[in-house]
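Every protein chain of the complex appears in place save one, which is left out.
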Amino acid sequence: MTWGLESASVRFGQTTALQDVTVATEPSTVTVVVGGDGAGKSTCLRALVGLVALSAGEARRPPKREIGYVPAVGGLYPDLTVDENLAFSGGAYGRKGAGSYATSSAILERIGLADARSLLGGQLSGGMQRKLALAMALLHEPALLVLDEPTTGIDPVSRFEMWRMISRSAAGGAAVIVSTTYVDEAQRASSVLLLEQGRAIAMGSPFSIIEAIPGKLGVVSSPAQPAGLSWRWGKSWRLWAPSGALPDGVEPLRPGFEDAVVIASMAGQQEVQLDAGTR
Amino acid sequence: MPVLAETRRVTVRYGALTAVDSVDLTVRSREVVGLLGANGAGKTTLIRLLLGLLRPSSGEALLFSTVPSVSARRRVGYVPQTLGLYADMTVEENWTFTLAAFGARLVSVPSSISDLKDQLVGTLPLGAQRRVAFAVAFSHAPELLVLDEPTSGVGPLGRARLWQDIRQSAEHGAGVLVTTHNMEEAEQCDRLVVLVDGRVGADGTVGDLIADREVAEVRSADWQRAFEILDVEGFVIQMHGDVLRVPSTRRQVEDLLERRGVRATVTTVPANLEEAFVMMVSARSHG
Partner (left out) sequence: MWAMIVKEFRQLRRDRRTLAMMIVLPVLLLVIFGYAARFNISRISTVVVGPQAEQVAAHLHLPFQVVEIDPDAGSSVAALRLRDGKAVVAVVTGSSPIQFLMDGTQLFAVQTAESALGHMVQTAKANGIRVPPIAVRILYNPRLITSWVLVPGLCGLILVFIGTLITSLGVVRERQAGTLEQLAVTPLRPWDVIAGKIAPYLLVAAVDLVVIVGVGIILFHVPFIGSVATFGLGAALFLLVTLGMGILVSTVSQNQGQAIQLAFMVMLPQILLSGLIFPVSSMAVGVRWIAYVLPLTYFIDISRGVMLKDTPIGALWQPLLWLSVLAVVVLGSAILRFRRDLAPSARVGKAPAATAEQVAA
């Protein structure tokens, strides 16, 4: 039984935040939802968790007790200590007593917050706060772990440690779904959903997404922007020819995952048709 | 190329805490320098030093070859993480305010954001806000741009567009200092300066940083068990789907898994930037 969204649409008045989006999660895997700001990533996850009502389609999720959720901002109480935050989360999910204390100690050790136990949530750095929020969601060993932009804006070392926690959770059997704006994180997933303005632009494993990009990718080194669908990379430009024919003098390049994502986003914005496999 | 901003063995101490420790940093005209930090304190402090908002405990910070001053700051375009825009004013109003505040000649809103000029900044999506913030910072033709995490929270396409603007300003002669947490962004810079615990851990291109570091890649049908074993042993594992990457030698990993009865294929592959970064950071903290 997989959890996820099926042909889900969400409308807020005149705005359509999500349109006909399908995403599935499997135990022991990490699914990543990638997109820019306003793409609908948060709405997608909140619909999955039940914070947002669907205008169409279906959401499948386990009972509340088995869900762990970390919102994009917050998720912890700044005026409670690390210990108290964990205690509240444990209590809310029905884990009480000594067992809970032992588990939270273990978790604190593993995420490196053991020395900060008595610090107030508000006193922690950004990275530590996100780790604490994640720990609170992991305390009750959820079957479905939903994380909304857990690593946006935190330092690389904390980000690395967050992904350790996430990987551990998946390796331990949880179905994990994470939203992010960082494409290199998406590359680590078993399956990726690329959202653009509320619609699914691409879906599948990172490899299949790269393979599904039609046409050819080229590199242009001159400083002027080449005609056509192009974007800046370092000191040069990348040029995508959907038809497969690169202009003269343009060196072809094997697309990496980031290239594939940019191409798919461009295609999505300009409504250029891609292969059936990416829809 | 002229040096626009420079620090020489600069150190900043807050009581017992050393935020910046003997850091050498240079930003020249026409180059994009990325400042990558293991934690926040060092980067923010360095920027504040260069802008003259903070005095060093020792060493020196130079802005346009002089001690940072208000007049020197006029030649700098700074975009903080909070963007420094007024959400309840339109793009055009923000534009004219900044120009007036810097005493620059009033020109019209540039074409890159002219289609947004009558919209309230607070109603724009984040990517557009950042582009506006960038254009506004560039409005008074600064020679040095200091951008604090310019593409945080923005998606791949928006990031590409922002970097287009950044590159263009460098080509027009400006020097750009960018702080970032993002590996992809780091790869867009001409040069990277990595701060670890306030000290410079590395200074060079991405290629220099990765150097010839390698990791062990593990493929196994029983990958969950492999993960568990490696995790318990204290290895830092990066997971890609069901493939595990471990900063260790192939031999070590192979032996360990064999001893625990897990069948796996282990190969040696080059490290990616993030792995190189983490390896460098942990080496530093133990060194």
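When the chains are written out, they are named A and B in that same order, and each has its own residue count from 1.
As a convention for this text, a contact is a pair of C-beta atoms (placed from the backbone, for glycine too) under 8 Å apart; a residue touches a chain by one contact, two chains touch by 3 or more.
All values derive from a computational prediction rather than experimental measurement.
Within the set B:L53, B:V67 or B:A101, the residue that contacts the chain not displayed is B:A101.
From the options A:V32, A:V52 or A:M266, the residue with contact to the chain not on display is A:V52. The hidden chain makes contact, of the residues B:D24, B:E60 or B:D88, with B:D88.
Summarising the interface, subunit B meets the missing chain with residues 81-89, 93, 96-97, 100-101, 120-122, 125-126, 129, 152-153.
Those residues of subunit A that touch the chain absent from the view are 10-13, 15, 17, 37, 41-43, 46, 49-53, 55, 63-65, 67, 69, 71-79, 89, 92-94, 148-149, 152-153.
What we mean here is this: only the chains that are shown with their structure count from here on.
Subunit A and subunit B have Cα centroids separated by 21 Å. Considering their complex, residues 28-30, 34-39, 125-127, 149, 152-160, 163-164, 167-168, 170-173, 181-184, 187-190, 196, 205-206, 223, 225, 231-235, 258, 261-262, 265-266, 269 of subunit A touch subunit B.
Only residues 36-40, 81, 125-127, 149, 152-161, 163-164, 167, 171, 181-184, 187-188, 190, 223-224, 227-228, 231, 236-242, 272, 274, 277-278, 281 of subunit B touch subunit A when the two sit together in their complex.
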